[in-house]
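A protein chain is absent from this complex, but the other protein chains hold their places.
After this line comes chain A, so read on.
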Amino acid sequence: MHPYDLPDAQGHFGRYGGVYVAETLMSALDELTREYARYKNDPEFLAEYQNELKHYVGRPSPIYHARRLSEACGGAQIYLKREDLNHTGAHKINNAIGQALLAKRMGKKRVIAETGAGQHGVATATVAARYGMECVVYMGAEDVKRQAPNVFRMKLLGATVVPVESGSKTLKDALNEAMRDWVTNVDSTFYILGTAAGPHPYPMLVRDFVSVIGEESKVQMPEMIGRQPDAVVACVGGGSNAIGMFHPYIPVEGVRLIGVEAGGDGLETGRHAAPLSAGRPGVLHGARSYLMQDANGQIIETHSVSAGLDYPGVGPEHSYLKDIGRAEYVAVTDAEALTAFHDLCRYEGIIPALESSHALAYAAKLAPTLGKDQVILVNLSGRGDKDINTVAGLAGITL
């Protein structure tokens, strides 16, 4: 493995990443880059961050051996990194706290966020309440419908939720609207971006804040099984939970890194959200990366049962890891993810998020191809409470 020290000073991961934004935001992003560089090794900042993770989030999150599921799959042993047990129910809080602490130090009293499944919105609303900041969350009107419990949760926490009616009314449009807010209120506002995508420095700083997932795993796995896993598997929406798990493992030889995208109705139908599996590089939302786009360079509408994966782009570091072959990217369909969702409920007594169910579904396919002594570590990025309406609806049940 080559020494891996990316992004470069301009925010590039090879040919990906960068800062493709309107001029109005350039100085705000420069400022954020400078401030982050100043605090990322600041002992006081890091101590506060660690303290919040421990006492507010409940870290470290455990790793759990899913024995009955492994047996049912027949093959490799499946372990779960339990990000679903974090406060607010997903990995998103790790990033939201890190950025909110930066916002606090930069004197910003208003935070904004985009959200798909609502998990990042809830995490942002939570930390805004915790630190006494005004909070506005942009959410596609379609997702507001799909994720009603999370919308209410954000409101309970004191956030304003703005339904976005433009475009496909999903995560990408929420991101557009958050950018528009930021351009307008750039002096007073900190944009807490919810995934490892967007313009530099976001892919880097989000990655750094969520890398606690992989860092802990690297310590926990040897404690449990005496070695590192053979493969780590994570779902990929914008790519934060995946890069959080992958990044610490990049230099560890022998560990396969597998990202699972939303295959929707199947890659062959075109109705999916799998840019790494079936897209081409382009520029959207501040960075160059793999994208779902048509021949004219227009962004294509995506489809996934999971709101958090329903996004046509992906963080630039994943594009780079794909091209250099360090990580593999695959897709599973809505139906496969739903089967995995129910299996985890029944075999292990854990209700997973539909996003995380994609990673579980691929682990279930991979396990039988490996020996019983091999180990797959799945990043269980979130819990499924928010998804029970969706799952009930698919079964024709109204709650």
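Simple rule for what comes next: a contact is a pair of C-beta atoms (placed from the backbone, for glycine too) under 8 Å apart; a residue touches a chain by one contact, two chains touch by 3 or more; residues count from 1.
Criterion: contacts and distances are computed from a predicted model.
UniProt lists the omitted chain of the complex under the protein name "Tryptophan synthase alpha chain" (options: "Tryptophan synthase alpha chain", "Xanthine dehydrogenase YagS FAD-binding subunit", "NADH-quinone oxidoreductase subunit H" or "Spermidine/putrescine transport system permease protein PotB"). The omitted chain makes contact with just one of the residues A:H285, A:H303, A:K322 or A:H358: A:H285. For the options A:L53, A:I192 or A:I299, the residue in contact with the chain missing from this view is A:I299. For the chain missing from the display, the contacting residue among A:K81, A:K104, A:R153 or A:K172 is A:K172, taking the whole complex into account.
What chain A contributes to its contact with the hidden chain is residues 10, 18-28, 166-167, 172-173, 176, 179-180, 183-187, 282-286, 291, 293, 295-299.
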